[in-house]
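Complex shown without one protein chain; remaining protein chains in place.
Showing subunit A:
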Amino acid sequence: MLRADKGTFAKSLRPGGGLERWRERHLRYLMLAPTVLILLALTIFPSVYMFYAAVHRISPNPDLPWEFVGIGNFARLLSDPQFHVALRNTLVFTIVAVALEFLLGLGLALLLDRFIRRLSFLKTVLMIPMMLPPIAVAITWKLIYEPQFGVLNEIMFQLGLPLQAWAGDVNLAMFSIIVADVWQWTPFIFLLMLAGLASLPVEPYEAAALDGASSWRQFWDLTLPFLKPVIAIALLLRVMDALRLFDLVFILTGGGPADRTKVLSLYIYQVAYRFADPGYAAAISLFVLFVTILLSTWFMKRMRLAE
């Protein structure tokens, strides 16, 4: 795009009114400035504030001064069993949910791409869940999981299987959360994969067909490598979102039973607002931020996504 600058654009400085001339001369900065200023105000300030809060003990009483505790809040992380539980739950959720979403989304996209290309309204129908407010999704699944009159237990009953408490059961709660999340976000992976498939070149497949390659080989040797960048982005976005799961847990289980679904963002919320300890909450937040950035940078490097 350098050309844009060096070509005709550079000569466009016509003699004219002072203001217009000034605007033209500084356009490249003027157009960027609002965004940069807004984001600076909304991210730099809170980040600095958060670092500051993380090294203090903040009393719920606003009249009391903040007490400097250094790395005290971070040291607490090491010996806080609730934090370890939350970390473990978050990782389990992220790995299982994203893996399922990926397999289902890719499979569905391959099916639709191969067998019913023309019915494009099907795509929109299949995309509905990802557009719904997560809160509505949470309510819907709460209704389905309801142990007494929920539809899921009715199906279990019809099939002659034992009824379950689902989101209220110690062993099934995390599974219930994962199912609801898979329902909402598989469409996202599905959509990205569909877009990726639509942009595949035709020639390599013709060549492969001539060589007598099976469709399985074609998928493994052509489709997957071609899709790699899309897959990488889709996984990255989903992992980043899964690490900050909140709404579903907040409504479906509230973190219970027995902390089995307490995830990091819910724990931070509880520490900040129920235990009124924003300093420690800030320290946990910084930890989450650090892990997210580390993971995504590593991933982007590995997948060579950074431009």
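Just so it is clear, a residue touches a chain if its C-beta (ideal position, glycine included) is under 8 Å from a C-beta of that chain, and two chains touch if they have at least 3 such contacts; residues count from 1.
Rule of thumb we're sticking to: contacts and distances are computed from a predicted model.
Missing from the rendering is one chain, named in UniProt as "Putative ABC transporter permease protein y4oR" (options: "Potassium/proton antiporter regulatory subunit (CPA2 family)", "2-oxoacid:acceptor oxidoreductase, alpha subunit", "CoA protein activase" or "Putative ABC transporter permease protein y4oR"). Considering the full assembly, A:R114 is the residue among A:R88, A:R114 or A:K301 that touches the omitted chain. Within the set A:L122, A:L224 or A:A258, the residue that contacts the chain not displayed is A:L122.
Here the missing chain is touched by one residue of A:F93, A:W166 or A:W183, and it is A:W183.
By the touch definition given at the top, subunit A reaches the unshown chain through residues 1-5, 7-9, 11-12, 14, 16, 20, 23-24, 27-28, 31-32, 34-36, 38-39, 42-43, 45-47, 49-50, 53, 107-108, 111-112, 114-116, 120-129, 131-137, 139-144, 148-149, 151, 154, 157, 183, 187, 191-192, 194-196, 229-230, 233-234, 237, 240, 243-244, 246-247, 250-251, 264-265, 268-269, 272-273, 278, 281-282, 285-286, 288-289, 292-293, 296, 305-307.
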